[in-house]
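For reference, the structure I am asking about is given below.
Removed: one protein chain of the complex. Kept in place: all other protein chains.
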Amino acid sequence: MAASAPPRVNRIGLPILEYRGGKTTLCAGCGHNAISERILEAFFDLGIPPERVAKLSGIGCSSKSPAYFMGRSHAFNAVHGRMPSVATGAALANRTLVPLGVSGDGDTASIGIGQFVHLVRRNLPMIYVIEDNGVYGLTKGQFSATADVGSRLKTGTVNELPPIDTCALAIQLGATFVGRSFSGDKKQLSAMLKAAIAHRGTSVLDVVSPCVTFNDHEGSTKSYAYMKDHDAPLQELSFVPSYEDISVEYDPGTTTDVTMHDGSHLRLRKLEAGYDPSDRARAVARLMETARTGEVLTGVLFVDPDAPSFVETLGMVDAPLATLPEDRVRPPRAALDEIVEALR
Amino acid sequence: MAASAPPRVNRIGLPILEYRGGKTTLCAGCGHNAISERILEAFFDLGIPPERVAKLSGIGCSSKSPAYFMGRSHAFNAVHGRMPSVATGAALANRTLVPLGVSGDGDTASIGIGQFVHLVRRNLPMIYVIEDNGVYGLTKGQFSATADVGSRLKTGTVNELPPIDTCALAIQLGATFVGRSFSGDKKQLSAMLKAAIAHRGTSVLDVVSPCVTFNDHEGSTKSYAYMKDHDAPLQELSFVPSYEDISVEYDPGTTTDVTMHDGSHLRLRKLEAGYDPSDRARAVARLMETARTGEVLTGVLFVDPDAPSFVETLGMVDAPLATLPEDRVRPPRAALDEIVEALR
Amino acid sequence: MPSTDTHSPDAPSRPAARGPVVNDFSIQVATANGSGSQSSNTVLLRAIFQMGVPVSGKNLFPSNIAGLPTWYTVRASKDGFIARKKEIDVLVAMNPETAREDVLALGPGAVVVYDAPLALSEVRQDLVFYPVPFDRIVEPLTSDPKLRRLLRNMAYVGVLARLLAIDMGEVEAAIGKQFAKKAKARELNVAAARAGFGHAAAIEKKDPFTVRRMDATRGKIIVDGNSACAIGAMFAGVTVVTWYPITPSSSLVESLAGYLRRYRVGPDGKATYAVVQAEDELAAVGMAIGAGWAGARAMTATAGPGISLMSEFAGLGYYAEIPAVIFDVQRVGPSTGLPTRTAQGDVLSTAFLSHGDTQHVLLFPGTVEECFTMAIDAFDLAERLQTPVFVLTDLDLGMNVWMADPFPYPARPLDRGKVLSKADLERLGGFARYRDVDGDGIGWRTLPGTDHPRAAYFTRGTGHDETSAYSESPAVFERNMERLARKLETARSLVPAPEAHGTGKARVGILAYGSSHPAVVEARVQLERERGLETDYLRVRGYPFAREVHAFVERHERVYVVEQNRDAQLAALLQLDLAPELAPRLRRIAHVHGLPLDARSVTDEILTLEAR
Partner (left out) sequence: MPSTDTHSPDAPSRPAARGPVVNDFSIQVATANGSGSQSSNTVLLRAIFQMGVPVSGKNLFPSNIAGLPTWYTVRASKDGFIARKKEIDVLVAMNPETAREDVLALGPGAVVVYDAPLALSEVRQDLVFYPVPFDRIVEPLTSDPKLRRLLRNMAYVGVLARLLAIDMGEVEAAIGKQFAKKAKARELNVAAARAGFGHAAAIEKKDPFTVRRMDATRGKIIVDGNSACAIGAMFAGVTVVTWYPITPSSSLVESLAGYLRRYRVGPDGKATYAVVQAEDELAAVGMAIGAGWAGARAMTATAGPGISLMSEFAGLGYYAEIPAVIFDVQRVGPSTGLPTRTAQGDVLSTAFLSHGDTQHVLLFPGTVEECFTMAIDAFDLAERLQTPVFVLTDLDLGMNVWMADPFPYPARPLDRGKVLSKADLERLGGFARYRDVDGDGIGWRTLPGTDHPRAAYFTRGTGHDETSAYSESPAVFERNMERLARKLETARSLVPAPEAHGTGKARVGILAYGSSHPAVVEARVQLERERGLETDYLRVRGYPFAREVHAFVERHERVYVVEQNRDAQLAALLQLDLAPELAPRLRRIAHVHGLPLDARSVTDEILTLEAR
């Protein structure tokens, strides 16, 4: 169970050490480091072999972080803002991989918003984590497109453009799993990551992750302090993997039980009465209200566990395309003869 | 008044001929041609000197159309999907221009969605017309990102990805004037264009404009036939320019009168009771419903006439930057001395 | 009319009209696009082809969908010349908009078949005019005016059949093939052709041009280069295809998608491939790179503007060493340029595509057969060299139809390059992704998902050492860059070798590539026949250049580099690669105007330069 302390080795007999990566070069206290921890724990807890995971990222402090966890997983640190396309190619080449995208708010909402939008539309099977600090950390703290109106840089510069709410945007565009969390909320983030891993299509997780060097001061809306005051969790999350039987009782009145496509269960104990994570239109409307209220809604914002993913839409074979034997990818001589005949 | 037939010469003494352009090379019956007509009429009716208008476009049949109206206006047919950035530069260089962007659904929603999103956030003062036929006309009819789920090409190919509703997207991102119309709806489109011209910031107009060659058949959701059946106007529009006194009476119960920033009036006689074009969240929610119902909501979807535009946000001088005299753009010798002194 | 709108000073030469001119002339049909003339022209071309006469067709179409002027040229050549012929011998004038201009552009003695109402016979005295009342001819066939407009086009095929002695049986066979699945349309079109044929019986033949059966096309096929690339890609075992529509590359992917649906979907209805229409070219190439990284045979196809947009990813592919195949069906640039006209203008910028010290491998198919074979080579090379490979074709090669020998079934199995399996890793205990263990500059890679604790490595566009660990060390960086340069050296011997023509003893050499080939072949004959100038010819097929290319320049006093761009781009690459002493031997014949290269222009320019 997400909450309970991880055993010394997981169900496939690996110690957590095997899920660790290189030493971080990020600033001490950077939210991204905490997220790395949650990610590797989630894969450890679920006993997913690291070899099955493909880590994908763009450019930024956040996008560097895959080097600092799960060193036994292949990784591709690509170019700025275009990770979704790389992830799409990788996921199609080998549908048996678990693609994990790690991006930043600049990488996703500024330069990358175009690819993000189209990724979401395709419902590519992947986990897409946005480590959201409202600034470009790696280039020393300029505003990104998720910076809130009125938020202030250390330099005094104030942001006047409306932020892109990547979650509202994703839900509106048809995303099938959308959540928001906070790098400081261990329990919520862990459960959400596990549900994301279990999800069939694209899971968009926007995780507020303070930049201690450039955006953790008074006047920032992505600081630890701000989150302490404004974090408004919609539900209390718990995740029951498919291989565990659903021991824990729950009250359908206060708790929604979402059966994920792989048979696991996501349990949402309502904290905001009336919030329904299966109602797209109202989810978007509710998120848009927060522009006024300043609260940061966290939790599972929307989920549709059974929508077909892109590989299903494309009707691909179950085996990885990458390693299909020659006789399955090169048609026989007869085929060429037929083609040539038609051209005479 | 929009509806009444245009006089032989307009208020600045120009005949409509002076608002015409080159002979169209688009297919006979193409919706884009009708939109060109509405655009030039609107500028003619409002008596705006063509020299003040800058036509901007990307690439596509739609993006070609600026060559076929208002030959007395400068035009820039740029590259595919990146017109918003070109428009931004032009609008900043000369804020006294009326930038008119003409794009297609592929140009805007497929390759161009990234620049579109950021354009909208900035509320750049410009009119942005999307000539929306759900396909790439100029490349012979592939689906664009606005094609509806289940819509079918002549070839039989069916679209399975959720469409991008450019209007819902724009409203959600903070757009200040958003409307949807139909190339076949003279009256509605004309009034909407005039209001857009009068608007202070970005006006996003998504105009369904059937492609008679590649997407006007049974099974298309962007055909003339489909629009005949599914066009659901939210209001009956009329526009009263600032220089006309508001003669016509109206009933506040059934009609909303929006005073545009330039003093002109946009009048919306409600056809769908309870639709409020000043309520962002509900506008988006209402548009999202149509994904189920299949109806095409047309009319003014959202308007906030007084939001500051990008040039105001930037605090620019009133005169065009492009033609400021040397003494206003090259600081005096004393300034250089001061700078140099600080570097000693 | 475009095909002579280029400034050729001298009026085109033509055999004096004494005696028949057999199987050696060109027909140009001038219509408006979207008027359905395309099928008529295909029928015309096929009918001649079926008579065993070598034939070629060039479509000159505008960048719009309907209503603008378009020209289609069919050339019959007993000698098997298939380049564009500059001189038009027979004009079929159906388009009022361009008729006069088209007629004025003809050389003396040419033939004009025209729609009678156009009354063109007054325009010039030195031509042979055949007015034809097309409306009257098709009137009886149908009452539907839209259909009539289409049938007029098939009627001119009938008229030409009569005038040029093209076998009506072959015409009807060709119509049958064209409308295979549409019986009704077939009937109507046959009727229209017959009506034209019938009408023309009354015409008194005043020109020398005629078709006579020969046996030069037996067993051959007719295909466009884009389809050939598509077929090649399918037999190369492509698994991930990403694209964004752009002329003239769209039909490559559309044809590929069709073939894949037919031949790569299992009985269970499941596809052994994925075709994705991306949101733009950055995404298309990004997907191809991602797929190549994960082990797929991945490709994308585009044209100039797309290539420019792919720059950043191209650099990543080069530096992170990721296989991918990129087809660039070249059109006229810069910028949007002339989207429906042909050029070879992306050579230089693609060779150096992306910032920093980036260099790429290029392939240059020169025939439709090579579009097929090099598509296969490209995937093998991309995986062997672990780098993006660019296949540069062009609109002429890609969208026009060409005669060809049937494509050979691939002899070699797929070369998947240096990939370490789980078993390998168990044997080796581990690996270093970028270590040059074989001395060819190419390291060994593992695929994501390989079930071994040491299989993983961290792919990045930032500085890295042999183990792909992040490094800012100057020495490490420099060593890695030297290895990458070594890898490109390795490529010299792996790209398709150049093709040599001639005795090898001539003092003058010609160097060309891609769709310039047929014009150069014909020009060499003209030079020999008309001026007795013997030439050797080397057709370059890949970059970095094979050693033979250097040797060719060494063996010739003067080497004319013929290409279809303004800046002599291949000559530039060559100059940078050759021993500097050889550079003075190069002479540039480089022009771009959008029309396929013709032999006469090449011949004339070589002679002018030789005269210097």
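Lettered A, B and C in written order, each chain numbered from 1.
Going forward, a contact is a pair of C-beta atoms (placed from the backbone, for glycine too) under 8 Å apart; a residue touches a chain by one contact, two chains touch by 3 or more.
What you see is a predicted model, and the numbers here were worked out from it, not measured in a lab.
Participant: Check each of C:481, C:497 or C:525 against the chain that is not shown and name the one that touches it.
Facilitator: C:481
Participant: Hey, which of B:39, B:90, B:161 or B:237 is the one touching the hidden chain?
Facilitator: B:90
Participant: Which of A:9, A:27 or A:232 sits in contact with the chain that's absent?
Facilitator: Residue touching the chain left out of view: A:27.
Participant: Can you work out which residue in A:137, A:210, A:233 or A:277 touches the chain that's missing from view?
Facilitator: In the full complex, the listed residue that touches the missing chain is A:137.
Participant: In the complete complex, the non-displayed chain touches which residues of chain C?
Facilitator: With respect to the unshown chain, the touching residues of chain C are 2, 5-7, 62-63, 304-305, 307-309, 311-312, 314-316, 318-320, 332-341, 343, 345-346, 348-350, 352-359, 460-463, 472-475, 477-478, 481-482, 485, 565-567, 569, 572, 575-576, 580-581, 583-584, 586, 591-595.
Participant: Kindly note down the residues of chain B that lie in touch with the hidden chain.
Facilitator: Touching the missing chain: residues 18, 22, 49-52, 54, 56, 66-67, 71-79, 82, 84-94, 96-97, 114-115, 117-118, 311, 314-318, 320-324, 326, 328-331, 333, 335-336, 339-340, 343-344.
Participant: Residues of chain A in contact with the chain that isn't shown?
Facilitator: Per the touch rule, chain A residues meeting the hidden chain are 25-28, 59, 61, 64, 79-81, 110-111, 113, 136-140, 142-143, 145, 213.
Note that only the chains that are shown with their structure count from here on.
Participant: When I count C-beta pairs in contact, which pair ends up with more: A-C or B-C?
Facilitator: Here the pair linked by more C-beta pairs in contact is A-C.
Participant: When the C-alpha atoms of chain A and chain C are each averaged to a single point, how far apart are the two points in Å?
Facilitator: 44
Participant: With chain centres defined as C-alpha means, what is the inter-centre distance between chain B and chain C in Å?
Facilitator: Computed value for the inter-centroid distance: 40 Å.
Participant: Counting only residues that touch at least 2 other chains, which ones in chain A make the list?
Facilitator: Residues 114-115, 117-118.
Participant: Which parts of chain C, given as residue numbers and ranges, touch two or more other chains?
Facilitator: As it turns out, chain C has residues touching two or more other chains at 279-280.
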